[in-house]
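For this view, one protein chain was removed and the others were kept in their places.
Chains here go by letter, A and B, matching the order in which they are written, and residues are numbered from 1 within each.
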Amino acid sequence: MDTFNALMHGFSVAIEPSKLLFALVGVFLGTAVGVLPGIGPALTVALLLPVTFKLDPAGSLIMFAGIYYGGMYGGSTTAILINAPGESASLATALEGSKMAKAGRGGPALATSAIGSFVAGTIATLGLAFLAPWLVEVAVKFGPWDYFALMILAFVTVSATFGDSPLRGITSLAIGVTLGLIGIDRLTGQARLTFGVPELLDGVEVTTLAVGLFAVGEALYVASKRFRDPEEIVPIKGSLWMTKEDWKRSWAPWLRGTAFGFPIGALPAGGAEVPTFLSYSTEKKLCKYPDEFGKGAIEGVAGPEAANNASAAGTLVPLLTLGLPTSATAAIMLAGFQQYGLNPGPLLFAERPDLVWGLIASLFIANTMLVIINLPLIGLWVRLLAIPQPWLYAGILVFAAMGTLAVKASVVELSMLFVFGFLGFLMRRYDYPVAPMVVGLILGPMAEAQLRRALQISLGDPMILLENPGSAILLGLAFIGLVAPFVMSGLNRFKASED
Amino acid sequence: MASTSSAKGADIPALVVAALLLIAAALVAYDAKSQTIVSTYGVGPTAMPYVVSAVLGVLGLCHLVVAFREGLPKPEAVDSTAVLWLTGGLIGLIACIGLGGGFIIATAIVFSATARSFGRQALAVDFGIGLVLGLAIFLMFSKLLQLTLPSGPLEKLF
Partner (left out) sequence: MLKSILSRGAVTALALAGLTTAAFAQLELKIMAPAAPGGGWDGTARSMQQALTASGIAKSVQVNNVNGAGGTIGLAQFVNGAKGDGSQLMVNGFVMVGAILLNKSPVNLSQVTPIARLTAEAQVIVVPADSPIKTAKDLADRVKADPAKVTWAGGSAGGVDHIMAALFAGAVGGDATKINYIPFSGGGEALAALLGGRVTAGISGYGEFEGQIKAGKLRVVGVSSGARLPNAPDAPTLKEGGVNLEVLNWRSVVAPPGITAEQRKVLADAMEKMAKSKEWAEILKARGWDDAYLGGAEFEAFLKAEDARVGKVLRDVGLVK
């Protein structure tokens, strides 16, 4: 009841017309900057934070919440429209979203992403308001062994989405893991596979690989078969808005995505990538139209987008209750909070309940505002796809280069973008799936670091992975996920031969 | 193409992939072997590379088998002019940034070459559009967001 009253009080502050205006401006600015390729939510928040400082604390908090949600949504917009995910968390969205956009279903894709973000954001913010103190107790108990087991589970689940050839899927994944080895080893500071090139010491940027494989690779591929099999981009086909069917197919993925995103996002090293991958694989498994996956299935946008947003709200759990910034965005938010006189940490809820609940209420309002201002914009975004094809792809390549240069202005980085683009082109020609490669680059180094931390704590004893209930259960699930398909197909064959 | 001569049976693309994977496996293993620093506790920085190297090796061998069996899917023919224009545009972009030509000219190069690759026959016009686009992006980044993009002669004017 206490929580409820506090929240209501927060709303009473945040609902004033002037505050609503700040929320509106925040969402607008956040979307506008976040939509630029290469500028993910973290950088968006960082760049726009100073704007908020000129307001009073309540006003700046609510504007900040707007920027945050706007930045997140802007990132997904780029992923869907031009297949250039601005950050690893919107990678899964790009997979189906960009296919939908090309097939004239960009409108529903952006809509399901906006509404899914709203649904997930709202549920997860409720979770933040009511479950945070309890959830955080569980979250800090997660040890390196548990994270390792979680990564393994993610690996196994993702491998279900490899497409028709397991060999080509695993090859793509293995190349991604190999790329993940490049750079300074996190646990010993040693350079691996850098061949004396200092620019490689920091490793391969996920966004460079993703934009290279997806956007550049696709441009080369489409250009290469321009005469034989010209690609047709249909800006709008059917309804610009979600149909009844779209709603029916979206609501369950939204909820499942939230269920993945919020708890994993609340883990100090959970991140947004693992839940989006888990959501994508789950939706592919559960979808009634599995054939549509790879051609633009709405579930593949709805689920990961919800997971992404829910995990973002999840990262606020350790941030507000412990002062733990667990993502780049959260780290910048922490700095922002401090500027507003909020010192996240164990004492925050007790010391400054007005500001905390004001912030949580702001999150609700910003989330609502996001849907209100972005749904009408969808028509405008989709119209971008009506640009003549030569200019459209020329623009995509310019934005890809810009995104890469904004992250790191170096010739080596651009050359990598080019090499990955060419690789993506060849892989498309020979029907290798490109997504597992990015997944390998993201999950590989995370899994390695956590395993090695676990073994360092146990002084080299691998049994630590099975002795802890959390990791044992997760590894068990992964094992079942790995063998179940074989057992099932074996059983089916057995049945078939019986008949 | 070799893939059609089923008498010999070897699929060239699959052989190339197999060779590349085996080379990669060797490189990873060599790099791990030349590491001098190991961890005091747990597993060191070389354990994962050896595992990866082994996996790459196995995948390479699998591709070798595939090469003599069904081979890789046969791709359709390539419009090589288009690919060359696009590749040229990207190389032009890298060269322009590398040689200090700046972001705006680099943008114009990649924009016009890509448009040409997709069939437009108005290189000069597209170069102009690219210049304007590059200028707009540059100004937005440097003036509004205070982020620096690579500078060349044109950028210095602002």
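As a working rule, a contact is a pair of C-beta atoms (placed from the backbone, for glycine too) under 8 Å apart; a residue touches a chain by one contact, two chains touch by 3 or more.
Owing to the predicted nature of the structure, the values given are computational and were not obtained by experimental measurement.
Counting contacts over the entire complex, the absent chain touches A, B. Across A:67, A:82, A:174 or A:191, the residue that sits in touch with the chain not pictured is A:191. Remark: the omitted chain is touched by one listed residue; of A:344, A:358, A:395 or A:433 this is A:344. For the chain missing from the display, the contacting residue among A:6, A:334, A:400 or A:417 is A:334, taking the whole complex into account.
Looking at A:8, A:201, A:286 or A:484, the residue that reaches the missing chain in the full complex is A:201. Across the entire complex, the residue among A:30, A:71 or A:144 in touch with the chain not shown is A:144. Along chain A, the points of touch with the absent chain fall at residues 46-47, 49-51, 53-54, 139-144, 184-191, 198-199, 201-202, 268-269, 318, 322-326, 328, 330-332, 334-336, 339, 343-347, 408, 410, 449, 453, 456-457, 459.
Although one chain is hidden here, its contacts on chain B can still be listed: residues 36-38, 40-41, 146-148.
The rule is simple: only the chains that are shown with their structure count from here on.
Averaging Cα coordinates per chain places chain A and chain B 24 Å apart. Within the complex, the chain A residues that touch chain B are 33, 47, 167, 170-171, 174-175, 177-178, 181, 185, 187-188, 190, 192-193, 216, 219-220, 222-229, 388-391, 393-395, 397-398, 401-402, 405-406, 409, 411, 414-415, 418, 421-422, 425, 429-431, 444, 448, 451-460.
Within the complex formed with chain A, the chain B residues making contact are 13, 17, 21, 24, 27-28, 31-32, 35, 37-39, 41-45, 47-49, 52, 55-56, 59, 62-63, 66, 72-73, 75-80, 82-83, 85-87, 89-91, 93-94, 97-98, 103, 106-107, 110-112, 114-120, 126, 129-130, 133-134, 137, 141, 145-150.
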